[in-house]
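What follows is chain A.
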Amino acid sequence: MDNLFILLLIPVLGAIALAFVRQPRAAKQLALLVSLISVAATIPFLVNFVPDASMQFEQRFAWIPALGINFHIGIDGISLPLVLLTNGLIPLIILSAFSYEYKGGLYALVLFMQAGLLLVFTALDAFAFYVGWEVALIPIYFICALWGGENRIRVNIKFFIYTFFGSLLMLVAIIYLHVQVPSGDYELSSFYQLALDASTQRWIFWAFFIAFAIKMPIFPFHTWQPDTYTEAPTAGTMLLAAIMLKMGVYGLIRWLIPIAPLGVAAYGQLALVLCIIGVVYASIIAFKQNDAKRLIAYSSIGHVGLIGAGVFAWNVQGLQGAIIQMVNHGISVLGLFFVADILIRRLGTRDLAAMGGIAKSAPALAIMFLTIVMGAIGLPVTNGFVGEFLLLIGIYQYGIWYAVFGGLTIILAAVYLLRMYQKVMLGEPNAQTSGFADVSGTEWIVLAVVVVLVIGIGVYPKPLLGISEAAVTELINKVSLVK
Partner candidate 1 sequence: METIVQNIQGVPLNHYILFCSIIFTIGVMGVLIRRNVIIIMMSVELMLNSVNLLLTAFSVHHGDAAGQVFVFFIMALAAAEVAVGLAIIVMVYRNTRSVDINALNRLRG
Partner candidate 2 sequence: MSVFYFVAFLSIFFALMTIFTKNPVHSVLYLVITFFTFTVHYILLNAQFLAVVNFIVYMGAIMVLFLFVLMLLNLNKDTEPLKSNLVKFMGVIAGMCLLVTLAASFRLLQISDPVVLKNPDIGLVSNLGKVLFSDFLLPFEISSILLLTAMVGAVLLAKNDPKKV
Partner candidate 3 sequence: MIDLIWLIPLLPLVGFLLNGLGRNVLSKPLVGLLGSGVVLASFLLSCGVFAEVYTARQAGEPAVFIQSVFEWIAAGSLEVSLSFLVDPLSAIMLLIVTGIGFLIHVYSIGYMKHDAGFAKFFAFLNLFVFFMLVLVLGSNYAVMFIGWEGVGLCSYLLIGFWFKNKEFASAGKKAFVMNRIGDLSFLIAVFLIFNTFGTLEFTGVFPQAAGMAMGDTTLLLVTLLLFVAATGKSAQIPLFTWLPDAMAGPTPVSALIHAATMVTAGIYMIARSNILFTLSPVTLQIVAAIGICTALLAAAIAITQNDIKKVLAYSTVSQLGYMFLGLGVGAFTGAFFHVITHAFFKALLFLGAGSVIHAMGDEQDMRHMGGLKKHLPITYVTMLVATIAIAGIPPLSGFFSKDEILAHAFSANKLLWVLGFVGALFTAFYMFRLLSLTFFGKFRGTTEQADHLHESPASMTVPLIILAVLSAVGGLLNVPSALGGGQALANFLSPVFADSAAVTGPFHLDHSTEYVLMAVSAVGAIVMAVVAYRQYAVKGTVPKADDAPRGVLAKLSYHKFYVDELYDTLVVRPLNALSVFFYRIVDRAGIDGLVNGLGKRVGESAQGIRLLQNGNVGSYIFMMVIAAVLILAFGVFNG
């Protein structure tokens, strides 16, 4: 049962089946079923995973032999958390869409995207990686553009071109690397063995970095993000924020830094500074946002900036922090957007100024929301803390001032997220919010799972950290960055 192909195939087949389901009810159930099967199929991998630095469950076949391309996938300690994240969150995302009457198309796209994401996280062949990278992009474009808000068309085309451009640069770099490989393939391991000269690595760095930076996004490549998040339907926003941006971080860890260490040595500091600027900059912008989704969007930029900085710090703590924080951020941001969705759905507005006092009529929502907020601002015993703690300690070892400015996030995030919480939940209820219905049904499930994860990982992160520990240590030892 631990054949990786199965894992990739389940969502694809599910997507194909769902594409023909027009009845919303049936679509919902089928989609949920498929995603749960995915979850079930993930379990053997988790159970059989040996927490060492090796690549496991490898599968490969010659894909395009003429070009030296293999379909080569596998899981190690770095990819497993992300695989878990993807497969774990997709059911929640599907559940969160239950409040709408979507036809099978949406779910098909979601599942299709899942396949792309999984491919990205498991690919050991650069071509396969790139394919997954793009395959994840198409469905999300359609999800956002088909079911999004008023400005969706303009916003999404910008989003698409922006990210597509970035990934094409990456493609150039990939092919270039391939040309250098003596064995003429696209294997990750072959890329690792290349010892390119410094000037080559420098441009390779930029080619990869821009692709990943756009996806994450890192300041100043972020301007597509708030608009897209705002205009997308919630399921889309969740996919984007909770899972898709992890592709960028993962790319940094798996591809960019090990392949172009000299490039990182030259520009890593700059990249780290950009990340940190993003943290402060986005957080400050989030202060005065009155659009619930936009606020969360900016908060996401800030949080991801910190993750990026942790990666570029390139030490065990920073990297472990980045990996666990990717998972955490996925969970938290999903929760935040889901709450935002509940609010928007019931109140018909994204404007925080029109909300208030909801805690009175919806105490359960208020408490769960608060828990998620606390997770997002990194309170101890929530998941966010574990990640931020490790990240900051990693960044600290890179340079104290980076940690200081990066650490500002724990203040700034508190400011804007609590402001949001206050504007939404506290104060006197107004005419619209006084009759606000508390969470129910599927909403309960989604939020409860999120809350349990937030607290659970916060209290006992060791299993999750244990998965990646060996792989990260090995990677750090193998790739040393000379400052």
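Criterion: contacts are C-beta pairs under 8 Å (C-beta built on N, C-alpha and C of every residue); 3 or more make two chains touch, one makes a residue touch a chain; residues count from 1.
Per the selection procedure, all candidates are chains of the complex that A comes from, given by their letters.
None of these values were measured; they are calculated from a predicted model.
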TODO: Please find, within this complex, the candidate from 1, 2 or 3 that touches chain A.
DONE: 3
Task: Contact footprint of candidate 3 on chain A as seen in their complex - done: 158, 162, 220, 222-224, 226, 281, 284-289, 315-317, 320-321, 357, 359-360, 363, 367, 370, 374, 379-381, 385-386, 389-390, 392-393, 396-397, 400, 403-404, 407-408, 410-411, 414-415, 418-419, 422, 425-429, 460-462, 465-466, 469, 472-473, 476
